[in-house]
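For this view, one protein chain was removed and the others were kept in their places.
The chains carry the letters A and B, assigned in the order they are written, with residues numbered from 1 in each.
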Amino acid sequence: MKLAIALVAALAFAALPLMTSSNYIIGVGISALIFTVAAAALNLIYGFTGLLSFAQLGFWGIGGYVTALTVVTFGGNFWWGVLWAALINAVVALAIGYPTLRTNRHAFVIMTLTFALLVTLIARDWVDLTRGPLGIPNLPKPSAFGYHFGTTGQYYWVAWAFSVAMLGFLYALCSSRIGRTLVAIKQNEPLVRAQGIAPMPYKLSAFAISAAVTGAAGGVFTFHLGIIDPLFLDFYYMQTFLIIVIIGGAGSFWGVIAAGIALSALPEVLRFSADFRMIIYGVILVVAMFVMPTGVAGWLRERQLARMREQLR
Amino acid sequence: MTVDAVYLLQLTLNGITLGLIYALIAVGLSLIFGVMEIINFAHGELLMLGAFAMTFALPVMGLLYWPSLAVAILAIMLVGLVIYEVLLARLKPDEFERSILITLGLSIIIIHVMQYLFTATPRMVDTQYGFEGVSIGSIRITWTRIIGAVAAAAAFGGLYVVLRHTQFGRAMRAIAQNREAALMVGIRPRVVARNAVVLAAGLCGLAGAAISPIQLVTPYMGQFLIFKAFALVIIGGLGNIPGAIVAAIALGLIESWIGGFYEIIWQEAAVFVIMIAILFVRPDGLFKRGGMRVG
Partner (left out) sequence: MSAILQVTELRKSYAGVHALDGVSLAVEAGSITGLIGPNGSGKSTAIDCISGFQKLDGGKVVLAGNDITGQPAHHIARAGLMRTFQTVRIYERLSLRDNLAIAAQQFDPATWLDEFLRTRRYRQAVDKAEVRARELVELIGLKRYWEIETGILSYGQKKLVALAAALMPHPKIVVLDEPVAGVNPTRIREIEVALAELNRAGETFLIVEHNVEFITNLCHRVIVLDQGKKLAEGTAAEIHTDARVLEAYLGMTPEMAEAEMRGAA
């Protein structure tokens, strides 16, 4: 049932460029797709595995830069760039995840925060590689099989195909026994160990996959923007991913997808001023954490459970 | 490479000042973590507010440094009190992720409200001392730096006395060491947590006020500092106050030395590399988390 709805929604989304010629609306559509993918990746590590990772912002930035540099500096094409973005991020996630996950979840959160900052600083200060604050403008739109995705409308298909593939992959993962094991680790790690399951490989893999998907998403998004500079690492992106996951319901795959599509339109609706928009984001975050910390999906589930308790009484 | 001794000394002095500022922030974070097991993401914004408070207080006080400093610290302690009563008091112990997300929201709100009200234009702060300073040989240090460092050192002395010898300091340490036992002997965790937050805010306000004549004041100034303070709290061992101070001063020195000889990127990356290296060797941080130890 859910899969059928998802399929219809995916097809409806595919048709967006046919329904409008407004580059603005199509651009919002691309943001919605890519942000949803990044949020679903955050959901994998935070919602399912229970590890709050701010490193997503760093992975997003590394993905953007790797893809852009592959094309501009190293003479590769866009597709290889996205692949490299995923691979490099996975390796980075393993390298920083292993020492930190051995400690405790507090250290993990703080390490990921510091990592996000580090990537921002590298983007700004390693001028030889990243060209510093000026960034790399005029990123060329990709081609495949002789077809050039030159306009926003054409590039939309790239973003669409990427998102559907990534969300399909994440769904297969989250709904599999691996996803269930991640949930088990989040709920009761000592019990997991007592049942013969080593948590570390699961946590590390979830972190690496989440990093790879986020990085690839960053790569696709930066070619939509056509430029990459340190602003690509603005904390605004991390906040957007977080708010999508929290409002949708951490640990609920479809809840986060729905929230991603719905909330990505939000910044476009709230086009007062950048500051005002951020203030509203902050307020949403604080209020959501108090009013419904488990998100819409969690709230629905609580109600269902309450009914069940009544019946069993 | 020949190293100029004067240059090195200058870097060292700068590093100590920087390290003391880091320490003021990191100690506050450690204090709050020790008592409540949460992280205050908006801690850097308290520092920023402290610096802004200084920019407003100084002209009113006729550029007099000390009264303005006092006003800034008190103002930030008040802000800390409000934050505790409105937000943090609702958290249960060990709601770590939730605390981060809530205070992250708060930090976004504070930064952007400040930017909305006062724009992102950097502000310079002038004090009664201006840019005067002392010269020892060819080394020159401004009075504002010296006073900032002295005030920070004095604050740590004061903190030591408070934690060691006052009733509420002992209560704080008791909670950090063993929550259940502390509750049994009748310590009220809410009061202790509030005191800890207000105290940490005061230290942060001092840091902001002390840094304001040295650095440009902008709504974003807290962000970069707070990331480093987080790393320091890990390096020093979560909740370990002397550990945080030692780690902070060491980092200040290391950054200053690296910055004097290498590109800025290495200076910025140092803290992260050190943190990862330390977690590899000692997963509990350099000094372990032994409750809240003071000396």
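The criterion applied here is as follows: a residue touches a chain if its C-beta (ideal position, glycine included) is under 8 Å from a C-beta of that chain, and two chains touch if they have at least 3 such contacts.
Here the structure is a predicted model, which is why all the values come from computation and not from measurement.
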{"item": "Which displayed chains the hidden chain touches across the whole complex", "value": "A"}
{"item": "Residue touching the undisplayed chain, where the options are A:127, A:183 or A:227", "value": "A:183"}
{"item": "Residues belonging to chain A that touch the chain removed from view", "value": "172-173, 176-178, 180-181, 183-184, 187-188, 190-198, 205, 305, 308-309, 312"}
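As a working rule, only the chains that are shown with their structure count from here on.
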{"item": "Chain centre separation (chain A, chain B; CA means) in Å", "value": "32"}
{"item": "Touch list for chain B against partner chain A, complex", "value": "33, 39, 87, 90, 96-98, 100-102, 104-109, 111-113, 115-116, 223-224, 227-228, 230-231, 233-234, 238, 263-265, 268-269, 271-272, 275-276, 279-280, 283-284"}
{"item": "Residue numbers on chain A that touch chain B, as the complex places them", "value": "46, 52, 96, 99-100, 102-103, 105-107, 109-111, 113-115, 117-118, 121-122, 125-126, 235, 239, 242, 246, 273, 275-276, 278-279, 281-286, 289-290, 293"}
